[in-house]
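Only a single protein chain was left out; the remaining protein chains are all shown in position.
Every chain is named by a letter (A, B and C) in the order it is written, and numbering of its residues begins at 1.
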Amino acid sequence: MITTLEELEEIANKKQCENNECREELRVCIGSSCLSLGAKEIEKDLKKSVKDRGIEHRCRVKGVGCNGLCAAGVLVSHYDNESGEEVLYEKITEEDTDKLAKAVESQKPLEEHRSDMSRGFFAKQKKIVLENAGYIDPDDIEDYIAHGGYRALFTTLNDATPMEVISQIKQSGLRGRGGGGYPTGLKWETVAKVDAEKKYIVCNGDEGDPGAFMDRAIMEADPHRVIEGMALAGYACGAAKGYIYVRAEYPTAVEKLNKAIKQANRLGILGNKIADSGFDFELEVRLGGGAFVCGEATALVTSIEGNRGNPRQKPPHLSDHGLWGEPTVLNNVETFANIVPILNNGAQWYRGFGTEKSPGTKVFALTGHIENTGLVEVPMGMKLSELIYDIGGGVSEGRNLKAIQTGGPSGGCIPADMLDLEVDYDSLKKVGSMMGSGGVIVTDDSSNMVEVARFFMEFCKSESCGKCVPCRVGTTEMTDILDKFINKEATKEDFELLKEMCEVVKESSLCGLGQTAPNPVLSTIKYFEEEYIKGIKDD
Amino acid sequence: MIKQKVRVKTFQINGIDVTGRSDSTILEVAKEHDIHIPTLCYLEGLSCVGACRICLVEIKGSNKLIPACTGKIKEGMEVFTDTDRLHKHRKMILSMIFAERTHTCSVCVSNGHCELQDMSVELGMEHSQVPYLTNRFDIDASHERFVNDPNRCILCTRCVRVCDEVEGAHAWDLVDRGLDTRVIHDMDDPWVESESCTSCGKCVQVCPTGALSEKGVSATEMVKKKSLIVNLLEMRNRER
Amino acid sequence: MSAPTDARYKMVERTMKKLGYKRSALIESLHTAQETFGYLDKPALKFIAKRLRLPLAKVYGVATFYHYFRLKPKGEHNVVVCMGTACYIKGAKEILHRLEKRYGIGAGETTEDGKLSLLTARCVGSCSLAPIAICDNKPKGKLTVEDAVENIEKALS
Partner (left out) sequence: MAQKIKVATIWLDGCSGCHMSFLDMDERLVELSEYMDVLYSPYVDQKEFPEGVDLTIVEGALSSDHDVEMIKTIRQNSKKILALGDCAITGNVSTMKNLYGTRAIMETGYGQNADHNESGEYPHLVVPKLLDRVHPLHEIVPVDYFVPGCPTPADAIYTVLKALIEGKEVNISQLTRFGK
């Protein structure tokens, strides 16, 4: 059990010394993407090879979270603790492990797998949320502490009042990373000001947007940072209990979080009287069950209570009627992961990144017809062209960029001629899309935009909870109408009806799922109307 | 829990000044002032779910439409219940309800005594604006006194609520989700085999359409006791 | 109902106990039950309902709402085709169609001999490996239609 900052530093120092015992490290990415390419086996083989070659005293092999360039997995980074030099190897398979160990032994880099770390993909990123991802061992709380972890929590509990924490978060301008972009500080303040015996902090890890895996990477690579952020929220708002709601489809994230909570409990970083202050905070993981709608705040809360994930009408908002009817703060994983760096470095530092109205960075998952699929963290306000070309490497050769879809089923398609757009909450909204959780799906000229719209509509249809009529029936009807366009059997009346239904479903549905379900259709009509016209039969 | 003092709030509905207890809903205050707002899933005496979206109203200054049954009143708010926009939305939503399942009014036990049918008259909806979806569900006529025809169900969940909140049996609940959602007994067991059902028949009486009916009645003969629940709750409160 | 004698119920009991037999323990208990039994059959659901003092209809309603829960046993082998956006635009639909045709079952179904279940996922979050399928818990990324069939043939043989 540790109760003071000194004890925390002690652990950090001890671990750092331990880390420095070995001059070099081979860091194997064990994020889900690399994992599915056999990263676990590679880690094991590397350990064996390193031992066989008798270099285990100078080179440690460890598993780390996602470093982002998923398209080039399995990634192994060779790090020199003294010089701070790093060589990144990509596309490592089980056959390459001994070669790699040999390269370490002989100090000659394995050129054929060496990744160019000076290219845009790495150079243009700014890692705040993911600063530890790819560096620390997510299974080891001491490694997190050695990298400065839990210092923010201990210092805050010792020296700052809850209101000071909230004021820092407010000044930082941090906005909810789940998609809506509501100012986090304001949300916390509302709950903090409510006079209630019980309050809850809930973390939304039910990342359900197809094409989005930012939150998973954070939970898998750096679970303690989420935990620390939640504990700080608990302190700021006066809540003693928190829940992390994670998709059951993310078993690795669940495992890492549970392990991390256990370790934190053991060290007294979670539990009663943390850091010898009067602050108690308990944390539990709850599993989702494959229902996208549970990403909606009221549905998520009712799901934690053990019910069908049907949303309810807002207001009342969670801040006065949340989990078990108590005031509740609900933030997304990435939002909580931003708290620690803000408190460590100050609101002004944070405002140094991003734009005035959307400070900080955003993690995006680049997927689709793009060269560098993977996870990237960039300052808000970056031009779309930089994101797609400089970082993403553009579309495959011989193809042309057609559209960029952001915001998942709630978002919209941005046409290729709007590449100058500076990406933040407000600019995306202005062009009819939205930030969403950060999935960026790139489509080239081989895609039919009506089909893209239909894909998302069908998604909403099968994820509709069925509670309210416009969403339940409207998404089905609209999927059917879109089919008519795809089969070139639509009429002009169908086109009018489609537009009218978009309006009704958007304005009259009960929750965010239904209210945003028409967005992919609306934005494709706005920018690619001719593709709809092509679907209208002659006569 | 947050405790709020009960006060009175003053606001406007359709330009008329109204007052209500601060914890009231827009619908409650409208009713007290004889302002009619169409409703379908709402039933006095049961909890409000805001599912059918027929009672949507406009609030000045907000682009969002709010269901009157769950929307709490606010001091100084201006509510509109009868605008062109609302008419358009309500009509489309009602079309969707009619198109979702197979409401063949002419051969329905509730023909002439059906709240869905009445709503089509009230909203002036004489044809469905959206194509009919064809979705067949099996009828459960296993119970000796009642029939459940999911093809006529609009998923208002009044039966689920009355069984849980008034009868206390919770024999009904929803199964599956989205368009496949149905109301079921226990583990989707035939009605007659339900361990939890008390056969009290309240669900039948509150069902707005012909989905739940009594056996032995033919087309147009099923008349339901609408005020049953309110009377029941009043009687209970009187005993205390 | 007598207490089920099956030792596996103890696993479920443990989860419920850990969560204080609260009604909110329902979903966690269902997860444990599915992990233990492979799927949720009616006796297991009834057991959970009784222990948590929940209405049967409610338990059944929750179990059918979340698509992660299976009410039927899975096949000996399982293939989950990811239908997320990234996979979709890279041809997941064709892969699924081919598999459905090849084995004569639709998504979510199991072959008559119980050998193979064909499932779909909303997104497995490995978008960089799109299109992806998970064959017997092993992810197979960057698939072609031929790869997919080959992988399953291998698993089935």
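Just so it is clear, a residue touches a chain if its C-beta (ideal position, glycine included) is under 8 Å from a C-beta of that chain, and two chains touch if they have at least 3 such contacts.
Note that the structure is a prediction, hence the values are computed from the model and not measured.
For the chain excluded from display, the touched partners among the shown chains of the whole complex are B.
If you put the hidden chain back, the residue from B:105, B:147, B:171 or B:229 that touches it is B:105.
Note that of B:70, B:117 or B:157, the residue touching the chain absent from this view is B:117. Mapped onto subunit B, the footprint of the missing chain covers residues 98, 102-108, 111-112, 114, 117, 120-128, 131-132, 134, 136, 151.
In the analysis below, only the chains that are shown with their structure count from here on.
Between subunit B and subunit C the centroid-to-centroid distance comes to 35 Å (mean Cα coordinates, whole Å). Subunit C has its Cα centroid 25 Å from the Cα centroid of subunit A. Touching two or more other chains at once are residues 291, 308, 463, 465 of subunit A. Multi-chain contact residues, meaning those touching two or more other chains, occur in subunit C at positions 58, 61, 65.
On the side of subunit B, the complex with subunit C involves touching residues 164, 169-177, 184-188, 195-196. Every residue of subunit B that touches subunit A in the complex is listed here, in rising order: 1-2, 49-53, 56, 63-67, 70-72, 88-89, 92-93, 96-97, 99-100, 129-131, 133, 154-155, 174, 176-181.
Across the complex, subunit A meets subunit B through its residues 194-197, 291, 308, 312-313, 315-316, 320-321, 325-327, 461-470, 472-474, 476-477, 480, 497, 500-501, 504, 507-510.
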